[in-house]
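For this depiction, one protein chain was excluded, whereas all remaining protein chains were kept in their positions.
Right, subunit A next:
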């Protein structure tokens, strides 16, 4: 009973919490200004906004790669810098090590965490099976298409079984069909593993399709312009894209984005 009560309290508390977070790289050059948000467990938040408004910076702050100039962040109950192991990061343009084959690329976070070889391989192979790349274990990144590289990158980020997944424009460089199918695959993985996610995208359609909430940022300085709930039920599938509510959300988010000057 005690355990359940703790779990329930945990669920209500935010997994990621940002309080008045600001970031300036040089004095006076404010990139992010006073960002506050609470992400409960299970949230899938999309960050969208004009180029240069600080979306990648916000992800890096959550990952603990950089620290805020003002305000505070709490990730998984602690400081972001102590969140390794709880957190997976899918970088822009896949970011694979060219000298490792696919299996070793996926196993890299496990290797850095000190897992023995046999366990690493087993886990990496399971992850690759999950993203449909079992047949490519021994191949090298240069032999893969853009979509396959991205799947490897996602498998790597999920290999440590993180509570939190951060994705920085993961599918930005892919054609629309590949992107749509990877979007559906990502939701399937989320259904399976139940992580909490934050992702950056330039695509309103992608944001609405994936996210449970969308944060629209304005630029110079980056501020929260709007926080919109997307109340489309999960699991979302290809059919969701023809849904009337889905299109209403598309319109709403596009309008919001126009008013911050962020339409493409």
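In the analysis below, contacts are C-beta pairs under 8 Å (C-beta built on N, C-alpha and C of every residue); 3 or more make two chains touch, one makes a residue touch a chain; residues count from 1.
Keep in mind that, in the parts below, contacts and distances are computed from a predicted model.
**Q** Given the choices "ABC transporter permease", "Ion-translocating oxidoreductase complex subunit C", "Phenylalanine--tRNA ligase alpha subunit" or "2Fe-2S ferredoxin-type domain-containing protein", state the protein name listed in UniProt for the chain not shown.
**A** For the chain not displayed, UniProt's protein name is "ABC transporter permease".
**Q** Could you tell me which of A:79, A:113, A:126 or A:248 touches the chain that is not displayed?
**A** The single option touching the absent chain is A:113.
**Q** Please pick, from A:40, A:71, A:85 or A:146, the residue that touches the omitted chain in the full complex.
**A** For the chain that is not drawn, the touching residue is A:85.
**Q** To test your reading of the contact rule: which positions on subunit A touch the chain that is missing from view?
**A** Touch with the absent chain occurs at residues 60, 63-65, 84-85, 87, 89, 91-93, 95, 97-100, 108-109, 111-113, 140-143, 160.
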